[in-house]
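Of the protein chains in this complex, all but one are displayed in their positions.
The block that comes next holds chain A.
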Amino acid sequence: MTTTTPPTPSALTTLITSITTPTPPETQQKSSQSQQHPALTHQVLHNLQHQHLWTSLQIHQLQAPSSTSSNDTTADPNPITLISGIPPHRLYTHPDEQLYLLERGLREEDLELERMFVLPTVQGQTWSLRRLAGVFDGFPLQEEFFLNKHSGSKTDKLREYYRYREKARATREWGGKRLLLAMVDRQMGGDSTVVYYVVQDGAVKPRQN
C-alpha cells in the first residue's frame, strides 16, 4: 500500500495563490494593493503572456464607472480591472482599413503593433450595458504611434497611413474604441479555457473573414 501525496500545484496555481493569499503583516501595504487584482486578472494575464505571447503587460484599475448613478453611492464591490499589452501580431483590422492597406500595397506586418486593452471576465458573471459603457468610457483611446521601424521603400506610404489613421480615429471611420473581452471558463468542468472576443463601441461593420 502506497501513501498518496497531493500533486504539486501547477505553476499557475502557485502564481495565483501567491498573489491572493494574505501576506505577512510587514508587507501589508503591498498586499492590500494586490488584493484589488483578484485571481481572475492574473489568470487571464498569465494566459496572455504564456499562451498568446503578449508582451509589456500591465494591469490598470478603473475608476468606479457606476458613480453616475445616484442611488448607487456605495463603492463597487468589484472594481473593474483591465489588462493591457502588445499582442505578437495584429488582432483586429477594420475592413475599410484593410482595403486602404491593400490599395497601397501595405501589409499588416509592416505596421507597428498596438497596445490593446483586455477586460477579464469569468463565465457566470452578469454584466449590464451600464457597466460595459463605464468600461469603455474609462480607458483611453489607443495612443498614437510614431514611425520608428525602417521598412525601406514603404516608409512614405506608412507615414501616409499613420496620418490617415489619425483622421479615421477622429471620425471613427475605422471604428471607435475597442477592447478584448476575455472570458474564463470556471464552470462546466472548469478547464480554465480563456476565450477572447473583440468588443467595439458603436455599430462597426463586421470583418470579411
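Please note the rule applied: a contact is a pair of C-beta atoms (placed from the backbone, for glycine too) under 8 Å apart; a residue touches a chain by one contact, two chains touch by 3 or more; residues count from 1.
Heads up, the rule we're going with is that contacts and distances are computed from a predicted model.
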| item | value |
| --- | --- |
| Which of "Elongator complex protein 5", "tRNA-splicing endonuclease subunit Sen34", "General transcription factor IIH subunit" or "WD REPEAT-CONTAINING PROTEIN 20-LIKE" matches, in UniProt, the chain that is not displayed | "tRNA-splicing endonuclease subunit Sen34" |
| Touching residue (missing chain; options A:50, A:159, A:172 or A:207) | A:207 |
| Touch with the omitted chain, as defined above, among A:16, A:111 or A:180 | A:180 |
| Touch criterion as defined above, residue of A:12, A:62 or A:91 at the omitted chain | A:91 |
| Where the unshown chain meets chain A, residue by residue | 52, 68-72, 91-92, 121-130, 132-133, 136, 180-181, 183, 195-209 |
